[in-house]
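One protein chain is absent from this view; the other protein chains keep their places.
Now for chain A:
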Amino acid sequence: MQTENTKTNDKTALRVMTRDVDTRDRGGPRQPMLIIRGLKKHFQVSGKSLGQPKIVVKAVDGVDLEVGKGETLGIVGESGCGKSTTARLLMHLIEPDSGEILLDGETVGSMRGVDVRELRRSVQMVFQDSYASLNPRLTIEDTVAFGPRIGGLSRTEAKSRARSMLRMVGLAPELFAQRYPHELSGGQRQRVNIARALAVGPRVLILDEAVSALDKSVEAQVLNLLQELKKTLGLTYVFISHDLNVVQYISDRVVVMYLGQVVEAGPVERIYETPRHPYTAALLSSRPSMDPTKRITAPPLTGDPPNPINPPSGCRFRTRCPLAEDICARVAPALTAVDDPAHLAACHARVSGSGHSHASAAA
């Protein structure tokens, strides 16, 4: 695919982007790359004209999270729980109703902080649908060169940047630069999308189901590529997926979402080995066994996730939760540290003094 020699050249060309010489770092290594506080986005899906009942989808409803520099944060949860909306908010593709986003310690969108243009240079996104996100009438090279060109590079500079990006994602420019999207396989198209996102030199990559549509053998190729790029370029990843195994493989920390809210967050080993929220536990034990002698005998949960239009009162998981009690319907549990300051769960059963019978009495 690429010789050692060209690889080194690319590295030199991309020095500005790497961790060692990152001139864009403002807050220092301990300052989280991204902080999200109280993020909300509701969509009104009916009631825009007179006489219609007002119906609101609470797609993202008070989300807090942090992504450390150089970290991979995984976001998991079933479809409709608000993962993609969170990603779009992070990119400022849509405006939040409330809440704030901080990039390397600076507020996004405020007068003094980071403006949206700067945000988009620092944070880039790769979507699931490799086809829809590529212009069918542009060659691969032109697609990848587009961002750098907008960013002010000359035509020749942008082209040469595009070529080194293509090489970097394992697509030899001599073979691929002049091809069109329909002349590529799904895995190759996803490599182009990654090259395009990286071409503007971002610090953060948001990968929204970026490998979910790929076949297993190709998915593994792209995951290896992502790991390699992260190391070479000192990137920070937000990796969104419904695939629990892939998230476990790639993430340092994991956030579990349910109906527009974060229900659990923590280091990957803790989430997978000692999940503390009943939803996380059920989600993990819903994974097929991979051993025909140890088949699952009873489903961990019944029913589908409820509608985010009218989420249940109190804890949103209570309608499916095996541990639900009265308190769960009355009071919404807050995200609280359990066992370890880095491991958070929003469940009354885990918080002493909550009034739940599984929790110890208040100190």
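One rule holds for everything that comes next: contacts are C-beta pairs under 8 Å (C-beta built on N, C-alpha and C of every residue); 3 or more make two chains touch, one makes a residue touch a chain; residues count from 1.
We adopt the following convention: contacts and distances are computed from a predicted model.
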| item | value |
| --- | --- |
| Absent chain [UniProt protein name; select from "Urease accessory protein UreE", "Hemerythrin domain-containing protein", "4Fe-4S dicluster domain-containing protein" or "ATP-binding cassette domain-containing protein"] | "ATP-binding cassette domain-containing protein" |
| Touch with the omitted chain, as defined above, among A:93, A:172, A:296 or A:334 | A:296 |
| Sole residue of A:95, A:157 or A:215 that reaches the chain not shown, by the stated touch rule | A:215 |
| Among A:35, A:56, A:138 or A:282, the residue in touch with the chain that has been omitted | A:282 |
| Interface with the unshown chain - residue positions in chain A | 78-79, 185, 187-188, 215-221, 223-224, 227, 242-246, 248-249, 268, 272, 282-283, 286-293, 295-305 |
